[in-house]
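Of the protein chains in this complex, all but one are displayed in their positions.
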Amino acid sequence: MAPLLDVRGLKISIPTHGGLLNPVRGVDLSVDRGETLAIVGESGCGKSMTAQAILGLLPRNARLSAERVAFDGQSLIGLPIRQWRKIRGRRIAMIFQDPMTAFDPCYRMGDQMAEIVRWHRPASANPRAIADMLARVGISAPDERLGQYPHQLSGGLRQRMMIATALLCQPDLIIADEPTTALDVTIQAQILKLLADLQAETSVGLVLITHDLGVVAGIADRIAVMYGGEVVEAGAAEAILGAPRHPYTQGLLDCIPTPGETGRRAALGYIPGVVPRPLGELTACNFLERCARAEAVCRQRPVALSGLPDGRAVRCRLVADGRALAIHEPGREAQPA
Amino acid sequence: MSAIVDQGTDMAAPAAGALEARHRVLSPGRLAIRRAVSHSGFWLGGVTLAVILIAIIFAPLVTGADPSTQDLSLRLAPPIWHAEGAWAHPLGTDHLGRDYLALLLYGGRISLLIGVLTILISTLIGVTLGVAAGYFGGTVDLVVNFILTVRLTLPVVLVALVAVAVLGQSLPLLVLVIGGLMWDRLVIVTRATTQQLAARDFIIAARALGASTPRIFLRELLPNITAPLIVVCTLELARAILLESTLSFLGLGVLPPLTSWGLMIAEAKSQFLFRPWLIAIPGVALAALVLAINLLGDALRDITSPDGKA
Partner (left out) sequence: MLVFIAKRLGVTALVLLVTSILSFSLVHLAGDPAVAMAGERATPEQIESIRRIYGFDRPFHLQYLQWIGDVLQGDLGRSTYLKEDVAPVLAKHLPVTATLGVFALLFALALSVPLGVVAALRPNSLIDRAALVISVTGQSMPSFLSAIALIFVFGVMLRWLPISGNATLAHYVLPAVALGYYASPAIMRLTRSGMIEVMQSDHVKTARAYGLSAWQTIVRHGLRHAIIPVVAVATVQFGYMLGGSVVIEAVFSMDGIGNLAWLSIRRYDVEVIQAILLIVAATYAVLALLGDLLNAALDPRIRV
């Protein structure tokens, strides 16, 4: 059965005065119904842009090219705006990072939610259905909340209302772009659990974008790790979190202390260096300058994604060559450069 | 360990080997010049203004005629592009037989002179009030705001007309009246800029080092206000020229024997059905001059703003 969302070879470039920027350099993704795909990476790795590209929301001067961007069999490339209006919200809904600014401050919450729902699912646009959904996402006193303005609500409440709005449209796929980054840690956990529960109920597809690996565990079925505009490792969540193969993924996991295992004086792992500017074309492995295991062969040419026998994909010359890289052990001190 | 230091100190440089292009960093002055050169408004406005200025300043070279010489036998002669036009008077003559080209150029001198002098006066008033309000804040700011509100409440054209009618129509008085009324935008801009600057570290540092207030004004504040000030002054110059032309058009501006473009248009009003060029020539000149100044001012604003054009 074809996946719900199928993205192959997605490239985004932005011409600037200083040259051609390539924030996304060829990304492959796929999500099925009822499945959660987590896209993980640092700021600037191109994950938000990928999400915006799927919904056709890139800035005007950005150029998109892809082998395939298909949603439920339909291609999303070069859609006229009229077609987009039937897909955005109705079939694919997006939840944004900053609940503070996602809603219009001039209108009441109820009016804004009703406006969106009435546009896509008029049958659900009655106050009763909306209030029910608010209750379902864990908001008490829903009628009162609907009469308030956005600035009168807390971030957690606003995010819940954003999720409720998305669900009221009954989409097939939800893309959540860093939905919990702007929230307190305790609220984070609640929102994530909410998303997981709702997915189990409605079998909506979920793409969860985050920079925080900790968020991903427990909710993701599959993970795609992005770095510098490329997917560097992709596969089943448990496999990747348990035994990461790409040095970057290993580095990310090293940064997280493991309760009960990390010793008191053990240094937390870190990845030296900064994310490179996405300028021009690659001539070698993108992670080269920050990789502890880099060798001469990594400098020769850009690295392609290669499949591993367990169904994973890794973008590393050394792993592809079958060189035995030490299996990652949590809590171990990082290797010196 | 060394890897971190290397990467850390040169954040702007991309990781070597992985990427190709580098970008240089330009000084603010060179950046401004580069922006100016590529700004179409800058060229259009600048060149037009330069042409007008040169023609006006070097008027005696452009035309040998004397604007005050009347030749009633040659009144209302048409300009050169008409059948009866002659090179003796390339732009024709007015109702008193004076050469129109000469009137245009010498009248332009007056319009421009009044404009520049008025801006000098309004800048003096505006900067003083604005800097005081922005730097000292508190009561001073309240007072300046009140003065500004009163000024904004007054209908400028009406007050100018009354003032000129009441105080007399000499050129110095005209300059004082217009200059004394057009400082509002200068105050607003100066005050806003000064407020932003006063909160910045280098001012606080200067105070901490014991610099006296006048010294801070001269050495720290004023150099940093110059850029937005030049932009506002340029745009206000355009408005001042427009105001003078309006007053002259209504007969309460420049008086004969002097002339200005507004006055020329007023004198030609009765003729405009049959001899439209009498209004069109000074009209086009006036519009061209003000347009050039406006374009230049807008270009300067684009060039000196930190984020470029919107």
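Lettered A and B in written order, each chain numbered from 1.
Just so we're on the same page, a contact is a pair of C-beta atoms (placed from the backbone, for glycine too) under 8 Å apart; a residue touches a chain by one contact, two chains touch by 3 or more.
Because the structure is predicted, anything quoted here is derived from the model rather than measured.
A.B. asks: Check the options B:49, B:77, B:129 or B:290 and report the residue that touches the missing chain.
C.D. replies: Of the candidates B:49, B:77, B:129 or B:290, B:290 is in touch with the missing chain.
A.B. asks: So which of B:125, B:161 or B:189 would be touching the chain we can't see?
C.D. replies: B:161
A.B. asks: Taking the full complex into account, what residues of chain A touch the chain not shown?
C.D. replies: 55, 57, 84-90, 93-94, 96, 98, 101-106, 115-116, 119-120, 149, 151, 165, 169
A.B. asks: What residue numbers in chain B mark contact with the hidden partner chain?
C.D. replies: 146, 149-150, 152-159, 161-163, 165-168, 238, 242, 245-246, 249-250, 252, 262, 265, 269, 272-273, 276, 279, 283, 286-287, 290-291, 294-295, 298, 310
Operating definition for what follows: only the chains that are shown with their structure count from here on.
A.B. asks: Quick check: how many Å separate the C-alpha centres of chain A and chain B?
C.D. replies: 53
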